[in-house]
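All protein chains of the complex are present and in place, except for one that has been dropped.
And then chain A:
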Amino acid sequence: MLKYRMTSSLDGYMNRVTTVITGDGRTIVGLLKGFDQLINIILEDAHERVYSETAGVETVPLGLYIIRGDNVAIVGEVDEEIDKRIDLDNVKASPLAPIWIPG
């Protein structure tokens, strides 16, 4: 039996904490409230996680966001149990480079 099933849509992520990595290399975490065929995405209570090599992760509150599908690189479901255990203040990591070469 398959433990994980590949879904052909984001339906399974609805109203779950979801992370979106955007084309410009940002990481945005929020509740998935909706999406469409173009992967335009609605995130409620969104936060950006700003990574840095010299300081802990900075969490910037953004609120309600519509991210245009063109700008979405990766959508992932967050395991809230594991996520809660991460001490973001003490996580140091280099920020992601833009996924797409800025036009």
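Basically, contacts are C-beta pairs under 8 Å (C-beta built on N, C-alpha and C of every residue); 3 or more make two chains touch, one makes a residue touch a chain; residues count from 1.
Rule of thumb we're sticking to: contacts and distances are computed from a predicted model.
J.: Consult the UniProt record of the chain that does not appear here and report its protein name from "Glycosylphosphatidylinositol:protein transamidase, GAA1 component", "U6 snRNA-associated Sm-like protein LSm4", "Adenosine deaminase" or "Large ribosomal subunit protein mL43".
T.: Missing chain, per its UniProt entry: "U6 snRNA-associated Sm-like protein LSm4".
J.: Of A:Gly63, A:Gly76 or A:Pro95, which residue touches the hidden chain?
T.: A:Gly63
J.: Which parts of chain A face the unshown chain closely enough to count as touching?
T.: On the chain A side, contact with the omitted chain comes from 14, 22-24, 33-36, 40-42, 44-45, 62-68, 70-71, 102-103.
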